[in-house]
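Certain chains of the assembly are absent from this excerpt, and the rest are unmoved.
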Amino acid sequence: MTVRFGVLGAGRIGKVHAKAVASNPQAKLVAVADAFEKAANDLAGAYGCEVRSIDQIEKASDIDAVVICTPTDTHADLIERFVLAGKAVFCEKPIDLDAARVEKCLGVVEKAGGTLMVGFNRRFDPHFAAVRKAIDDGAIGKVEQVVITSRDPGPPPAEYITRSGGIFRDMTIHDFDMARFLLGEEPVAVTATASVLVDKKIGELGDFDSVSVILVTASGRQCVISNSRRATYGYDQRIEVHGSDGMVSAENQRAVSIEVAGALGYTRPPLHDFFMTRYTEAYAAEIAAFIASVTKGTKISPDGKDGLMALRLADAALKSAKEGKTVRL
Amino acid sequence: MTVRFGVLGAGRIGKVHAKAVASNPQAKLVAVADAFEKAANDLAGAYGCEVRSIDQIEKASDIDAVVICTPTDTHADLIERFVLAGKAVFCEKPIDLDAARVEKCLGVVEKAGGTLMVGFNRRFDPHFAAVRKAIDDGAIGKVEQVVITSRDPGPPPAEYITRSGGIFRDMTIHDFDMARFLLGEEPVAVTATASVLVDKKIGELGDFDSVSVILVTASGRQCVISNSRRATYGYDQRIEVHGSDGMVSAENQRAVSIEVAGALGYTRPPLHDFFMTRYTEAYAAEIAAFIASVTKGTKISPDGKDGLMALRLADAALKSAKEGKTVRL
């Protein structure tokens, strides 16, 4: 069975998902929509599909599923509309920056019996997925401590910061999802510290650029997260999980694995320079998993609740950083 | 401009190239041909193209280029036919197992002013290509010594051995091409030693499974090649190049970069298990380079002469191994 897709939003992340859909042998990219006509036309041209309005896609009988890549503040409304229209929905994170709005949205989805997957792409990275598999296979015994390193190559532009909901809801939220994915228990306490070290302007906008977070579960399992908005050596994405019998870790990735040795030492190239090159395989696997859920009814993961839980951790972390105390959930 | 392709041969390597063609935005896979109807139908079905006979493809006005993936003993004839038919030709290595036949074929290609590229895929591996680029950029000074390690995960079936022309013409030939690609000078002497260590049956068929080769150029640059038909830990493909100012090397590749640490030590997964997974990116880049040559006239590399030179090195290595002396070219 082939799943027929509409992609809503033809911006940066829309292109990523359109490519993943177009390359999947069990998917057909039928239409894209975007408020900017040129963006929609360009994307449609690249993959030989139609340009339609969001309304047209909502009513289309030749579209089974949509990928929502529009601005964040439209996500919850579009999820509700398309679930009610009977489409399977894949929505880029976050559902909304406000947890109450997310809860309402999830209520609509549940009542409608809708299909909703949320775009935490890292669960589908083959290396991180292999870390999870090693845990599930018992390779390290019982999970005890998780250490997540996540550093962006460089800070986003000011206007992005303004709309992002802040570093915890925009960047650390991915790490909160990975923490939940790997800890095997729900975090019950969050302690965070946040600084402005990279760029003063980020501070002037009320946000932070360098944060450290500790999560603790009911049984005392711990997760430490280290984030920065800048890493001169590339997109630093590492995970290690310590258990009663050992450790499993995922290394950083680079496009080219060569090493040049000379009088100054041994040098390997910088890491991938951005999330789109680093997570190419993850985006493809993510859409494949969504398609499998639509066609074979496999369990949706991450689902709307996963989106909500990660957001609650982000809210708690922000509160902890501001008040200087542990926040319990 | 889009290049319209016919693929001749729908076997293992035919599938690899058909996928590379189908995935390339500047190529269109028009037809496949194969003596086995089912193989042709299956491949055509997977990519939504036609099944045609070789004759039909030869005469087709809607096909610009062919990829020859048929049995080795048909390569030279097909190259000649399709070059004379005005098609650009990409031919899997080798052109022929007999150097005289290759020379005659290249004469026909040259006289016809035809386009012929030979499938030494490793030149297009991003890691090996980066090694070459580092050399070209002057990162290691003047090249002095090249060390190539190439070990297959396991020996091929006996019937393959019989048709292969022997390990030097089948397996080491890739390393001979890489040696020429990296040495910056033509080898003028070959010294080889060959043993049967992996499987006695290979010896009974008159072939070897473990070989070591030294190449030397006119100025004394050296290349050492180490081959085995078996590597329990996966497809071992490494290169290091030493120059007057330093060394550049390409590491092995694995599908998943995780490490599990426990009481017995730190363990990373085996390498890729075969050439098709190891060289996925190389096959795509190879077809892209061929397309660029067809559409933009960029220099063909590797061309027919490269195929001939590698074959001559293979012939010389076999002679050296049998006679126990250095063979000069």
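A and B label the chains in the order they appear, each numbered from 1.
Rule of thumb we're sticking to: a contact is a pair of C-beta atoms (placed from the backbone, for glycine too) under 8 Å apart; a residue touches a chain by one contact, two chains touch by 3 or more.
The model shown is predicted, which means the values in this text are computed figures rather than measured ones.
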## Note on the structure
Chains shown: 2; total copies of the one sequence in the complete assembly of this file come to 4
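Just so we're on the same page, only the chains that are shown with their structure count from here on.
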### Residue ranges of chain A touching chain B (in the complex, touch as defined)
23, 25, 46, 126-127, 130-131, 134, 139-140, 245-251, 253, 255-263, 269
